[in-house]
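What you see is part of a larger complex, with each chain still in position.
Chain lettering (A, B, C and D) follows the sequence in which the chains are written, and residue indices restart at 1 in each chain.
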Amino acid sequence: MKTTHKAGRVAVRRKSRLSSKARARSAKTGLPPGTLVYVGDAPVQAPSVTVIEYDEDRVSHRELVDVAQALPSETRAGTCWISVNGLTQTHVIEALGDRFGIHPLVLEDIVNTTQRPKIDYYDEYLYIVLRLLSYHEETGEISSEQMSIVLGKDFLLTFREREGEQFAGVIERLTAGKGRIRKGGADYLAYCLMDAIVDDYFGILEKLAEQIEAVEEALVADPGRLTLHGIHTLKTDMIHMRRSVWPIREVLNSLARGDGDLVKSDTIPYLRDVYDHTVHVIDNMESYRDIITGMLDIYLSSMSNRLNEIMKVLTIIATIFIPLTFMTGWYGMNFKGMPELQWPWSYPVFAGFAATAAVVMLILFRIKKWF
Amino acid sequence: MKTTHKAGRVAVRRKSRLSSKARARSAKTGLPPGTLVYVGDAPVQAPSVTVIEYDEDRVSHRELVDVAQALPSETRAGTCWISVNGLTQTHVIEALGDRFGIHPLVLEDIVNTTQRPKIDYYDEYLYIVLRLLSYHEETGEISSEQMSIVLGKDFLLTFREREGEQFAGVIERLTAGKGRIRKGGADYLAYCLMDAIVDDYFGILEKLAEQIEAVEEALVADPGRLTLHGIHTLKTDMIHMRRSVWPIREVLNSLARGDGDLVKSDTIPYLRDVYDHTVHVIDNMESYRDIITGMLDIYLSSMSNRLNEIMKVLTIIATIFIPLTFMTGWYGMNFKGMPELQWPWSYPVFAGFAATAAVVMLILFRIKKWF
Amino acid sequence: MKTTHKAGRVAVRRKSRLSSKARARSAKTGLPPGTLVYVGDAPVQAPSVTVIEYDEDRVSHRELVDVAQALPSETRAGTCWISVNGLTQTHVIEALGDRFGIHPLVLEDIVNTTQRPKIDYYDEYLYIVLRLLSYHEETGEISSEQMSIVLGKDFLLTFREREGEQFAGVIERLTAGKGRIRKGGADYLAYCLMDAIVDDYFGILEKLAEQIEAVEEALVADPGRLTLHGIHTLKTDMIHMRRSVWPIREVLNSLARGDGDLVKSDTIPYLRDVYDHTVHVIDNMESYRDIITGMLDIYLSSMSNRLNEIMKVLTIIATIFIPLTFMTGWYGMNFKGMPELQWPWSYPVFAGFAATAAVVMLILFRIKKWF
Amino acid sequence: MKTTHKAGRVAVRRKSRLSSKARARSAKTGLPPGTLVYVGDAPVQAPSVTVIEYDEDRVSHRELVDVAQALPSETRAGTCWISVNGLTQTHVIEALGDRFGIHPLVLEDIVNTTQRPKIDYYDEYLYIVLRLLSYHEETGEISSEQMSIVLGKDFLLTFREREGEQFAGVIERLTAGKGRIRKGGADYLAYCLMDAIVDDYFGILEKLAEQIEAVEEALVADPGRLTLHGIHTLKTDMIHMRRSVWPIREVLNSLARGDGDLVKSDTIPYLRDVYDHTVHVIDNMESYRDIITGMLDIYLSSMSNRLNEIMKVLTIIATIFIPLTFMTGWYGMNFKGMPELQWPWSYPVFAGFAATAAVVMLILFRIKKWF
């Protein structure tokens, strides 16, 4: 029961996801390049802006109220991480862009949250787009959110659409000063964030694996309409996840190759490590995809198998009883001259004949291994 | 009801599109290279030629009547954009070709509107072929139109088959002098046009996403013949759209890499941006394609599922009533010596037996989970 | 009616094409390399050899009788095009090979007409193999023929298996001196021939497009056995056409890149143009292939759909009448003690009950949307 | 019987394998990079650490009790192979890491046993991840285990999750001093281990081949539900094996190309040889995959074939007897005015007619080749 229920939950339709996305994106059509308009479906709210300044010895951590004034002065030491959650109020992003000299196209991409993961190299900074995935326990849905990272020589700007807990661990390590993180500079911090994101994907994979198993069990126990939609939904899930994860591979590969000058050489092994993890995630996704495709084939074959079983039952019943019924019909006729009706042994002989016919049929079906 | 109707609209056949295209193209067979013959299906009409000359300070905008005379003289300053809508009168194209020194093969490609998107580098100019897509609300059809761009050092020629609104925004910005557009030169203008074209694709994608959802709903609610043709039409749509968009990726990649000398280095980030958008469009198309393929599998599986349901009903009915009918036939026979017909309890016993048999059958089917 | 007929024509089997080809090729097995044996299925006949010598001012055009003697002397000016139609008499090819210093392997490839399109670079000449396609109106068949081109500094040799009209336009332009052709040298002439060949493919594509549409219409109107074979034949056609056209892309790409020294730099844009056309042909072929594959899926789905329709009819009929028949059988029994048979209202009550049962069943099926 | 039994064994479900893996991996989420936590499902137990030191003349072989103290001193001569079986007690790995100066990320990867095969180049050593496969005779399952190799200039560290016999042959050759092994240094030893691993894959392939044949036989003899699951299980097996073996190809290719300085040039031909074997394994896997895919198609077709057979039987029976039953019903009616019931020849004429009808039907079916 539980199994079918689970598979059913998977089947909950994710209505109008496709078109809402496309609609959001096309709303921008016709505007001049560089115009900042938030494209996405997060609710409108004031962004929370957190500034963490640190070097090997100190950490300062504060929430900003007025972005324009409160930004760190140029002359600070160490590394500065500014994290913006919420992109609906574009003036904040503009202010940050002005302060750090970010190209208008980058600012546009930050607020246009339908980007594909990518990396752009500018002279003074790198611009990285990634996607955060989250799994909603109740609906079985995977939703994705855009995460923008601007990595400069001594600053790191991160932008995301909503609040979230993915980076709690990183902030904790930063505050506690555990490991290399305080010594590592902006590029190592960027690595830590990306590592947290990719590690998060493993959790999503685990959820998907559970769903795949639930559907597989349903497939063995009792393949039905719900199973079919479970498979369909898993397939669509994989398609969406692929779209988010595949391009990250190229992004990390480019970083791990040491493109651009902003990544220090001792951070590169770490980036290579995240790259390996991403490849591992992709590998798993491809396997799951193959398994899901296989499940559909199995489903079709099971259906075909079942139809055969059903038809065998029908055919056995019909083949035994239709001729017998004909025979009873025969002696139910009202012709005058049917002498056999009058003979005393007719009835037992007929009964014997009918029984024999039925038994012979059954033996024939047995030989044909129909049951 | 609405859903099915929508899916039905999708199913409207696009008859003879394939062969009319091929026919158009093969009409040119045998002519020497360089002969200008319009190949396409736009109605014959006088082309409208618009000349926009601008530099950072001024904009002039006029419609040309006599092409040969009225072309801008060589000694103008700033950038000159000549936009030709309508290609049926080839002498206009010839005149422009003479004036700007365009290779005959380029002129031939401009009027032969079945080209694949591509970029050709010549010493003095670039020749770019793109395709404009438009979606016809009433028929659910996507049609495509060839757009040729010739980009020189200080001029930009654009050629398209019909009038259209795609570039209204660009012209407005040009007239109003908003943004970088008046300072940017011919290459930036070319970028603006290409950006408008690619942005337009997102609108088409949105329409397709709506259709996919309509068909998906029909698939869940009541898969039938119309759904099937809806899927088929969507598939064919995707095939046509792919053909138009895929090659543009290579065109923009080449431009964004800075091939040729006509693109200034500060336009390149913008081109990289359009390139990213194109990749995003392609990404979406591939996902839609996978989804559509999955829908066909689901359709087939649903059909198979339904057949099983139907056959179960038939088999249950037949398996219960065919043996019972045989039994009634048995006691409808007119044999003389059938003593059980005379016994007083025969009838109630028989009725009880028949009822029991039916109930046992039903229980068996219940155990087999047939209903 | 017409549609089905067309689709039927498409279905005409192309028997033993596969094995005759393979047989032809394997007949050569075991001979030393360089042995000239004609491999192909053209009828044995005397080859026609045409020599066209031209420069910017003059053209001479003659048919050769005795190849060995009548070949142009070394000291001629301008360009010499020798066209050989018919490869069964290998001594003609040998004589030409001697005269122009062609490698024995090239001569072998010329007469072995099962070659794959390719280009081989030798010091003094290029050897190009292409395939001419022709469509037979009556049978719907596509047949292919090998065309060999040997391009030297001032000569061009072409070899084909049969007479044909594909190059009539080129010869006319050559004779009339229209366009660049007389000024262009041997490489431009080679381009003109290849352009004619690739243009010819568009005609074949048009025929295929017509056939695809005929089958598509049959698929919608009345999918049957003929449709199925129409699809199969189209698929096989596409496979054969692909084999002929795909490798040409690489041949032309190599030429358009300017490999080898025999192609002058001002011919290269023209070659790039033919290359673009070939890519366009391939693009179309791929689309057609996808469409044909889609048609098979649609066919299978339609069949499945139809089966469901048929089974619904059967099940409705059976489900309504089999229980009713059982009931009539019941009251056709000859038991003594069946008091209801004697009651006066039994018959109308029974009739009412039967009618009600039938109506209820119909309503149920209506609710299930079975009709 | 045996065949079906075998195929049945293949079908034993490998429940929860997918999700247990994913769960293991995601347990690490949120920890700072470089934290050593064993990720895998081997039981907790003390690791066995074996140290083999050898040069051309001597071999010493001992089990370590206290890792920290008993590690070989720096000044030893020859090559030192330390083999660790069991990764649950991470302090051992840490001690080794300290002693040989291994990067924390490498140590982390060693204990995180869900890695994908890969090679990482560090200045002083190489880090190689491979996977050992083992086949469980009773359940037909393939399980995989991570094997880490750290190759330094004069040492080789190997880490695996469990005890196993795969390297017994290598240790024997080392002890006996057979062949090149004692002269070859650490890189040759690494080669020997990798050769043993890849040779082991051939054994797995053999088991799979046996299973494929068992299922193929079942497919021919009696395709049923078990066969279907046998195919599904084989497919899933291939997916898992692919994931383990494919990346090894790249690892070995990189080594055989001579990347890094730690591999001596006379070991390279040996590595090229293992590389060839890996390619051979992959080749076989791909073929098996194609065969398995083909088997599913055959299964579906067989089912379809069978359904046709069943339906023919049903249709023949129904088509012969349903009309005859109608006729007997006809003359079973109780209408008053049915004169034919009274005629003396009616009954024999009717019987003749019925027999003729049945025979004609049978002949018709025979002509249609239905039986």
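Observations on the structure shown:
The rule we apply is simple: contacts are C-beta pairs under 8 Å (C-beta built on N, C-alpha and C of every residue); 3 or more make two chains touch, one makes a residue touch a chain.
This structure is a prediction, so every number in the text was calculated from the model and none was measured.
The complex is a homo-oligomer: 4 chains are shown here, and the full assembly described by the structure file contains 5 identical copies.
Rule of thumb we're sticking to: only the chains that are shown with their structure count from here on.
Counting only chains that touch, the fewest steps needed to get from chain A to chain C is 2.
Leaving out chain A, the touch network of the other chains consists of the groups B, C | D.
Matching the C-alpha atoms of chain C with those of chain D calls for a turn of 145 degrees, to the nearest 5. Residue numbering shows that chain B and chain C use the same positions for less than half of their mutual interface. Look at where the CA atoms of chain A average out and do the same for chain B: the two points lie 26 Å apart. In whole angstrom, the spacing between the mean C-alpha positions of chain B and chain D is 42. Touching of two or more other chains is recorded for residues 332 of chain D. Annotation, chain-chain contacts: A-B, A-D, B-C (touch as defined at the top). Interface residues of chain A, counted against chain D in their complex, comprise 168-169, 173, 178-181, 192, 195-196, 199-200, 202-203, 205-206, 208-210, 212-213, 220, 269-270, 272-273, 276, 279-280, 283-284, 287-288, 290-291, 294, 297-298, 300-302, 304-305, 307-308, 311-312, 314-315, 318-319, 322-323, 325-326, 329-330, 332-338, 369-370.
Those residues of chain B lying in contact with chain C across their complex are 13, 15-16, 18-19, 21-23, 25-26, 28-34, 103, 105, 109, 114-116, 118, 120, 122, 222, 224-225, 228-229, 232, 235-236, 239-240, 243, 296, 299-300, 303-304, 306-307, 310-311, 313-314, 317-318, 321-322, 324-325, 328-329, 331-334, 338, 341-348, 350.
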